[in-house]
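Take this structure first; my questions come after.
Only a single protein chain was left out; the remaining protein chains are all shown in position.
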Amino acid sequence: MHVLQALGEMLIFPGALYGLIISMLLAWLDRKLVAVMQGRVGPPIYQPLADTIKLFAKEDLDTEGVNPTLAGLLPVVALACTMTAALLVPVGNHAVISFQGDLVIALFLLSLPTLALFMAGWIVPSVYNVVGGNRTLLQYFAYEVPLLLGLAAPAAFSQSWRITDLMARQAGYRWFVLGMPLGFLVSSMGLIGKLERVPLDAPHAKAEVGAGPLTEYSGRKLAFWRLTSWLQTVVGINLMIAVYLGGADRMWRYWGLGTYLLKMLAYLGGLALVQVLYARYRVDQVSRISWRVLVPLGLLQLLVTVWLGA
Amino acid sequence: MSQITLPIGPQHPLLKEPMALRLGVEGERVVSAEVEIGYVHRGIERLMQERTYLQNMVVVERICGICSHAHATAYCQAVEALLGVAVPARAAAIRVLFCELERIHSHLLWLGVLAEAIGFTTIFMYAWREREHALDAMESISGGRIAHGANLIGGVRADLTPDLAIALGSALRTIEERLGLFDDLVERDRSFHRRTQGIGLMTLDLVRAQGVVGPMARASGASYDVRVDAPYAAYSWLRPPVPVTEEGDVWARAWVRVREIRHSLAICRQLIVSLPEGPLAERVPHRVPAGEAVIRIEAPRGELLYYIQSDNSDSPARVKVRTPTLPTLMALKQVLPGLQTGDIATVVAGADLCMACADR
Partner (left out) sequence: MSPIDQVLELLRGQGAFHEPFEQIAGGDCVVSLEPSRLLPAIRRMLEAYPELHLSAMTARHDASGLVVLYHLWLGWGLSLRVVVPNETVELPSLLDDMPAADWYEREAHELYGIRFSGRQELSPLLTSQSLGGRPPMGPNRGGGG
């Protein structure tokens, strides 16, 4: 029974199947919110699913000069890492796997797809891919640090690196975002950079580098990359909710999951709002903002937290 | 650091029309630039020698989709000058109405294209939404959003009836209300400033040397505007203010164009109120006498020059079209080196290039 239950959680809920479904739903909601804010109508709800099906049906080109095994392996590895990270991050109140240090492991697993993306660009002998891949790597260095720093403050406060512990500490609406707002902002910006969303989407700025590291990809490989990106968004949001927004509070009995969904929608709304309000940062401005603003603020938050907690 | 060649074009998501930029890039800096055009060269000038003056009205409007009325107006004025015919006052005013509506739609188009290039998709959507009002207005008067066919040799074909004037007035009011958003963008939006200020500097010397015209030149301190310096059509009694500034960067070009939209709206309103009475067109002789004519007008992108030589036959012996994008392209070759690669899109999109005009 134990094994069946574990398999069910890993493959169905809140694992792979649920992950894929919810990532497509959130991808749609993201596009819909942005569209409405821009005065447009936006896509129908089945659009991400339709896009994925279409991509699977398209010809998967073997670009000349590219190692086909590597090109095929990288998106699979990226998706697998993200799905594994999804198992560590709580959905609602419950994480499939939870252990001391799982916050660090989750972040590590989430950083591998970004490196894979860089490599995917690097192995293609096309200017747009290489330049896009380089930018991804640059942004990777610039934004993993604020993300980790921002998440370190609650961990220091709770004296634990276990995500479910962090959630438990926030019981009773003592959400960490209220006490450590700076850390929340810093890690949110880190997340935006990691997800390569506007204003930090320089690596795939259409006007400059085409589709960035994924320019020459099509078909099944591109579908996997898209799914990875959508799933990363979901996992990132879940992580932020668990660490900063209190996870699934028991507002009323049995309504924990309800508030959790509300928080997910609210955070996604915030991401969409930021996307709509700003122009893209140029790639050197991206680095500057990160190292000169976000990292110092993150350190400040960490120091303040440690000092106040001591 | 080794140099790579970054090819932009002839087909690239940044470009709305095909052209080829071959940029030598070291790291994140452009060190050399080659500009190649001709991808939409259709031999218009040669074609016009094989068509009658009347048939050329259709050809001329299709040189460019954005400034089609400017081409039509310049062509008609050149032929009318050869014929020695003066268009009636009402026709001249309606021509200017279309010219200014076209300026509004062209500048809003440009603003959207620039916003998209710097990743500010929201402004792209908003600008093109307002542009629809101008296009709808032109369609309701002439039947066409672009390539209006509003002009005749000797006047205009379409009239501004009182009903249309009311609808036009409300369309103008809508655009004007929403224009405040673009004013805010230029004056106050820090993310816009971050991407456009100090970028793509074009000095006044470069403008003079390369003969750059239009809003590009006015953003660098050169105040040449044909509507004011050599008034034509109804501009002899309309006095559009000419916004000029000196920064010479992409931000300045946005500043100039947003101001010009506002001035164009004011001119349109003035025209609605004080549209002269009278016929819409003069009868013109059938044959254009031999001679030469040079006409300059202010298209949305700048000085547009038409030269026509007639040999007393059905077709012009020579039509020369010099479009304002050409000197901008020549200057672009000097502006691109030294840029960061992240600014290439901003500068190219901010240069308001119309390759269909440049290539003919």
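Note that the chains take the letters A and B in the order they are written out, and that residue 1 is the start of every chain.
Note that in this section a contact is a pair of C-beta atoms (placed from the backbone, for glycine too) under 8 Å apart; a residue touches a chain by one contact, two chains touch by 3 or more.
None of the values given here were measured: they were computed from a predicted structure.
> What shown chains come into contact with the chain that's not displayed?
Taking every chain of the complex into account, the missing one touches B.
> I'm checking contacts with the chain that's been left out. Which of B:I8, B:V25, B:A78 or B:A171 qualifies?
For the chain that is not drawn, the touching residue is B:A78.
> For a quick check of understanding: of B:E50, B:E187, B:E246 or B:D314, which residue touches the chain that isn't displayed?
Answering carefully, the residue with contact to the hidden chain is B:E50.
> Among B:R29, B:R178, B:H193 or B:R318, which residue is in contact with the omitted chain in the full complex?
If we include the chain that is not displayed, B:R318 is the one touching it.
> Touching the absent chain in the whole complex: find that residue among B:E26, B:E246 or B:E292.
Considering the complete complex, B:E292 is the one touching the chain left out.
> What chain B residues would touch the chain not displayed?
Within chain B, the residues touching the omitted chain are 37-38, 41, 43, 45-46, 50, 77-78, 81-82, 84, 208-211, 213, 224, 229-230, 291-296, 303, 305, 307, 309, 317-318, 320, 322, 326-327, 329-330, 359-360.
The rule is short, and it goes like this: only the chains that are shown with their structure count from here on.
> Which integer distance in Å separates the CA centroid of chain A from that of chain B?
44
> In their shared complex, at which residues does chain A touch chain B?
Counting only chain A, the residues touching chain B are 37-40, 127, 131, 198-199, 201-202, 205-208, 210, 276-285.
> Using the touch definition up top, name the residues of chain B that touch chain A in the complex.
Touching chain A from chain B are residues 4-7, 12-14, 28, 115-123, 125-126, 129, 189, 191-192, 194-195, 340-345, 349.
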